[in-house]
Structure formats: C-alpha cells, structure tokens
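Can you keep this structure in mind? I'll have questions shortly.
With one protein chain withheld, the remaining protein chains of the complex are depicted in position.
Going in written order, the chains are labelled A, B and C, and every chain counts its residues from 1.
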Amino acid sequence: MPRGPEAVRKWEEITYWPLIIASLLWLIAYSWKSITDAQGELAVVLWTIIGLTYVVFVVDYVVRLFLAKPRGVWFRGHLLDLAIVAIPMLRALRLLRAITSMTFGRHSAGTVLRSRIAIYGAGASLLVIYLCALAVLDVERGAPGANIENFGDAIWWAFVTVATVGYGDYYPVTALGRIWAVGLMAGGIAIVGTVTATVSSYVIEKAAAGRDDDEPATRGQVRGLAQEMTELSGYLKAAKSGEGTDAK
Amino acid sequence: MPRGPEAVRKWEEITYWPLIIASLLWLIAYSWKSITDAQGELAVVLWTIIGLTYVVFVVDYVVRLFLAKPRGVWFRGHLLDLAIVAIPMLRALRLLRAITSMTFGRHSAGTVLRSRIAIYGAGASLLVIYLCALAVLDVERGAPGANIENFGDAIWWAFVTVATVGYGDYYPVTALGRIWAVGLMAGGIAIVGTVTATVSSYVIEKAAAGRDDDEPATRGQVRGLAQEMTELSGYLKAAKSGEGTDAK
Amino acid sequence: MPRGPEAVRKWEEITYWPLIIASLLWLIAYSWKSITDAQGELAVVLWTIIGLTYVVFVVDYVVRLFLAKPRGVWFRGHLLDLAIVAIPMLRALRLLRAITSMTFGRHSAGTVLRSRIAIYGAGASLLVIYLCALAVLDVERGAPGANIENFGDAIWWAFVTVATVGYGDYYPVTALGRIWAVGLMAGGIAIVGTVTATVSSYVIEKAAAGRDDDEPATRGQVRGLAQEMTELSGYLKAAKSGEGTDAK
Partner (left out) sequence: MPRGPEAVRKWEEITYWPLIIASLLWLIAYSWKSITDAQGELAVVLWTIIGLTYVVFVVDYVVRLFLAKPRGVWFRGHLLDLAIVAIPMLRALRLLRAITSMTFGRHSAGTVLRSRIAIYGAGASLLVIYLCALAVLDVERGAPGANIENFGDAIWWAFVTVATVGYGDYYPVTALGRIWAVGLMAGGIAIVGTVTATVSSYVIEKAAAGRDDDEPATRGQVRGLAQEMTELSGYLKAAKSGEGTDAK
C-alpha cells in the first residue's frame, strides 16, 4: 500500500462525507441521551451509536497516522487531531468548517474577513455553549448538592457563564462539571476578545477613511511612480545614445 | 401604480414622520402598560394603541414589499426590516437614526466617527437596557418563583446584567425572560467591544502622533512627488525636442 | 473690572492652589464622615468643612462665568465644570491632573502615551472605586435590608463590581446606591476598555517591529526622495540654460 502525503490526501477525500455523517450521528445520539436522561433499551441504542462513531474516529486517526510518510512529523503537526479524537465534543466544531469556504461577493478583504469571523464565531459560540451545557448536565444530574438538573437550566447556566455574568442561581458542584465550566469561561473570554477585535478592525479602518490624502501611501502608488521613473530613465538614455550616434 | 426603487423611495419619504410618531406611541403605550401593570379600561386603551401601531408597521412593510420591483431581491436585502416588524422592540432603535446625521464641525474623520459611535452607542445601550427591562418585567411579573416584580428592580437587573456583573440578587426564571436576558448579555458584550474598539482607535491614532517623520508616508505626499516627476519629464522631453529642432 | 479670556486665565492662576487645597479638605472631611459614621460635634465640624468647600466651588464657578466674555459660549464649553460643581466627587479627579504633565524621558510617543494612560488610569480607577465605595456606604448604611454596613465591605464590594465579577455577597438595595453602582459599572467597562486598548496599541506596534523593509514607508523617507528629485531637477535646468548660453 502506498504511503505519503498523497495517500493521506486521498484518504481524507474519501472519508470526508462519512466523517461528517458520523459527527452528526454522534451529536444527535449524545444530545438525545443527555437531554432526556434516556434509560433502558433506548439508552443501549444511543450508547451503541456513540460508541460506534467513536470507533470510526479512532480508526480514521490510526489509518491517517499509518499512511503518513514521516510519521513523527505528521504526529507532531496533527496534535489537534489527536485532541479531537480524545474529546469528541471538539469534532462537532469541524461541522462548521464548511462556513470558511463561503464567498461574500466583491467586498474588501477586511469586510470578507470580518463577515467570516462573525458567522463562524457565532456558529462556534452557539455550538460550544450547547455542548458544554450537555456535558455539564451529564455529570451534574443526580450528583449530591447539584442544582443543574434539566436541559433548560443547563443551557441558561451556559449562556450566563459564557457572557461572564454569573448570577450564581446555577453552578456546577462536581469536579468534572467545573472543568467543563472553566473551558466554557475560556470560551467566553475568547468570544469577548473576538467581538472586540472585529469591531476594532472595523472602527480603525473606518477612522482612516474619508481623508485619502492623509492615508498611508499605497504600494500601488509607489509602483506607479517607479514605472514612470524607469520610463524617463530609459527615454533619457535612449536620447543620449541617439545624440552620440548623431555626433559620429 | 408604478413600481420600482423610485416608488419605494417616495413611499419612505411620505411615511418617515408618521412611522416615527407610531414608534413613539408604541414605546409610550408599551412602557405605560409594563411599568404600571395596567388593568381594566386603561389596559384596553393601551393594548389598542399597541395593536394599532403594530398594524401600521405591518402595512408599511407589505406596501414596500409590493412596491419593490424585483421583490425577491428587495426581500433578501431587507431581512432586518422583517425582523423589525416581528419584534417591535427593534423599531425603537430606529428612533436613534437621526443621530447618525449629526455634524461635528471640522474634526478629523477618526474623531467624528468616534463621537458618533459614542453618542449612538450610549443612546442604543440605554434604549436596549430599558426595553429589555420592560420585556423581562412583562413576562416575569407574577410567574411562580420570580424575583423581578417591579420596574425599579427590573431596570437595576438590566444594568447589572449588561455590565456582566451579575450579582444574582435578581434573575429571570421563565424561559421567555431568560431569552430576553441572553439578548441583553449579547448586547453587553457588544457594548464592551465597542467601547474598547473606540478607545483603541483613539490610543493607536494618538500613539502615532508627534513623530511626523516616522509616520507612514501619505498618499498626498506621493502624489506631490509624482506630479514633480511628471513636470521634470515633460520639461526634459520638451527641451530635447527643442534641441532636435535647433540641430536641424 | 475687566472681562474676557485673559481675566478668566488670571483668575484660574490665582485660584489653582486654593482649589486643590479645598478639594483635599473636602475629600478628607467626606471620607472621615462616611467611614466613621461620625455623630455629634464631630459630625457638625465635618459637615461644616464639606459645606464651606462646596461654597468655594460654587463661588469659583460663578466668578469664572461672570468673568467670561461671551458668557453663552463659555457656558456651553464648560458643561463639565458645571457637572463638577454639582457632583463634588468628580472634583477629586482634578487632583490627578498633575500626572498628565509628568515627563517620561526620551521614549517613543507610543511608550509615553501608554505610560501616561497606565499611571493616570490606575490613579483614576482607585479614586473612583474609593469615592463610589464612600458614596454607596453613605446611602446604604442603615437602610432596611441593606448589607453594605461598613467601609471594609463597601470597598470590597466596589472592587468586585468594577472588575465585573459580582459575587453577590454584597449589593446595594437603595435607589441612590444603585445609581452610584451603575456609574461604577460604567467605570469598570471603561477600565477594561482602556487596559485592552493600551495593550493592543503595544502589541500592534511590536508586531510591526523587526521587519523594517516591510514597514510602511515613512514621511521622512518620501521627503528625502522629494528633495533629491528637486536637486536633480534644478541641476538639469541649470545645465540646460548653461548649454543655451554656450550655444549663443
């Protein structure tokens, strides 16, 4: 069997849609199980789906690691993929990748980037909030002294946390629940940072507009100037040598 | 009846003031009803005003949709208008539009933009806080286990939430109240982001001032240089051809 | 008595130190009264000092308004001074003005600006937190249901609020206390915004360093280029006219 970047690329092409479907199956089964606190036969079915999709993800990773040529290099360059295998939550974020290939018509690079950040950021934020709410609900439900007992309260808690408001009407009490909560808080800081950065980029760009003469000279302008100079230089040298010829 | 962009523009010109008055009427009636928890005949009057202004907004939207020439294009380009019809809260924000046409004398583009953002932002923030307080009060008052029971507590809760402080002395307990609260939190993040972006733009602009020689070359400068070069080029070519004439 | 900008300037020169001393007296008396909840004779003395310094501030404002030549213009341009007279808290911020005239040796404009923002910002933040803690303690102490009852708790509450943490162990319950709290939250957002803006300015400046050839061309560079071109142009024209003279 051939190995190397080409083989990996081909494998990724073949598994693109199956993996997306496996991700969706995982998301649905995990949500169902967590939200309804499914018991009995249904729980067995859902756990089976979750387990099978997990096997798919592990197999995919192992195959890619096997196909890669300098395996050490590939491994070091794909630590994120290892994290995604270990924490299936992260995989759902992959579903958002399609957004990054969206086109936004003929707009400035800044506008396209900001639109992309806004759409991807909003999607990722909602998905992270939803998944953290599920994960926390999963570990808190039934724990002694816990106050997050149903999905409605869990999603409300997640929004209150990610916005760094923190009323304190709900909060995790188990160690695992708190670890997820810390991850969600980090996500909240990242969201605030990204919103601010995007608005900043817009304000700074706009603040510079409308006073064209005072804006930084563009590369295009200097290139135009350089071309004009080259032409003049060429003209003068040609005229000179022409003169020289006349003189003979 | 003629249709097309021209007809829409004319309709918007005619309905400009009536719609502002309808917005104000809606705002007053809704505030009155929510703050006083009006009952009996007064409630009937207030609900009638709210209902009538709502009809006005729907009619305005339908007429504009009817007048637009490629209706699909207009519809896709005016999804915000549809949202404003559905959630009358948003319409009140239209009242702030007048601010954007304010003039700020002879200042740099950055200063004008920042002043506009500051004034519009402050106005929009206060209006959003006020309207969310009303909406939450409306749905929470009388709900079992609710702690937001009068307007004073509602507006205090709204400020505590929008600043992402979240003491937890007041918080919504109904599903609808929590949805409004999440909207308010998003508004809070937007406010923090906008304040930061505006201050950033100012600091970055100021940090570059006072060291003119080290600042980016301006387009005006390069244009001046290009003109000088064109003149020299023209002069040399004219001199050359003059020489050529002399030589004959 | 002469009136006009010159007279106002002279008055401000004369009253500079007396007003600073009055501000300090006010700050000490108000702090003493609020922190110790002074009663009896001491309270009379402290209230007298607070009252007298207040009279001084009002007289100063009235005299300046009287001395200004186009009074309407001066009034509109000094609304902040009116606010400072009305809310003596703001006057204490004037004490920080001396900082803005500090020098920072030979550093880049950005570094000086950022140092100034950091020092002034830290000073203003601490003063605002201190004054809001005093004001809230003043109105909350003794109110029914209040939980901010001594200065230690008040200053702790103020820090928790300004950092937008909001544990909810202490919070104001009176209308006036809540208004001060909202002001403090606004201050907190401003602090976060200013810290972020200052760090941003630093990061953006540093991110551009160390790759001189890729940095924006400076005005100094283009000026140098323009001068070289002017010289060449002058040389060529002089040579030409010299040639013309030779030819005669």
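Before moving on, here are some points about what is shown:
Everything that follows uses one rule, which is that a contact is a pair of C-beta atoms (placed from the backbone, for glycine too) under 8 Å apart; a residue touches a chain by one contact, two chains touch by 3 or more.
Bear in mind that the values here come from a model prediction, so they are computed numbers and not experimental data.
One chain is not depicted; across the entire complex it touches A, B, C. In the full complex, the hidden chain is touched by subunit A at residues 108-110, 113-114, 117, 161, 164-168, 171, 175, 178, 181-182, 185-186, 188-190, 192-194, 196-198, 200-201, 204-205, 216-223, 225-226, 229-230, 232-233, 236-237, 240, 247. The omitted chain makes contact with subunit B at the following residues, 164-168, 196, 200, 216-217, 222. Contact residues of subunit C toward the unshown chain are 152, 156, 159-160, 163-169, 191-192, 195-196, 198-200, 202-204, 206-218, 221-222, 224-225, 228-229, 231-232, 235-236, 239, 246.
As a convention for this text, only the chains that are shown with their structure count from here on.
Both subunit B and subunit C are touched by A. At the subunit A-subunit B interface, residue numbers used by both copies make up under half of all numbers present, so the two copies contact each other through mostly different positions.
We define each chain's centre as the mean of its Cα atoms; on that basis subunit A and subunit C are separated by 40 Å. Touching two or more other chains at once are residues 164-168, 196, 200, 216-217, 222 of subunit A.
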